[in-house]
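Let me give you the structure first, and then I'll get to my questions.
A protein chain is absent from this complex, but the other protein chains hold their places.
Right after this comes chain A.
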Amino acid sequence: MKTNDVILQTTTNLVFFIIILFSIHIFFAGHYAPGGGFVGGLLTASGIVLLLLAYDIKTVTTALPINYTVMTAIGLLIALGTAAGSIIFDVPFFTHAFDYFDLPLLGKQSLHTAMLFDTGVYLVVVGVTMTIIQSIGDDD
């Protein structure tokens, strides 16, 4: 069944980027303000779900040719790698480090290894959610 939801599709085209931008924002803001990898990932996923609702799965997979299983794996590896990275510095497993840096354009910012771990969480959440939704939606 092919439908032509002009209003939904037009709105989606616009809203999708807002959702993605917002998800990126709360992902980065996560350490100081509400947000973080988990919510950010879910928000990104919900953005893609919106795309799926407006278009069909085929269109979305051509537009975003992402293998979500691989994404999950990469996320897990990043998370584990961050945790295991502490071994190199001979500190207990999962020790995070942070410091403040003067970055060009952005000014004084704090940088965390927790951020890397959060990236892993983000990727896993997006990967898992999309894998589940895609496999169920794909199934006929």
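As a convention for this text, contacts are C-beta pairs under 8 Å (C-beta built on N, C-alpha and C of every residue); 3 or more make two chains touch, one makes a residue touch a chain; residues count from 1.
We adopt the following convention: contacts and distances are computed from a predicted model.
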item	value
Name per UniProt, for the chain absent here [options: "Sugar ABC transporter permease", "Ferredoxin reductase", "Na+/H+ antiporter subunit A" or "Binding-protein-dependent transport systems inner membrane component"]	"Na+/H+ antiporter subunit A"
Residue in contact with the excluded chain [from A:8, A:26 or A:66]	A:26
Of A:24, A:66 or A:83, the residue in touch with the unshown chain	A:83
Residues belonging to chain A that touch the chain removed from view	26, 30-39, 42-43, 45-46, 49, 52-53, 69, 72-73, 75-76, 79-80, 83, 93-94, 96, 98, 110, 112, 114, 117-118, 120-121, 124-125, 127-129, 131-133, 135-139
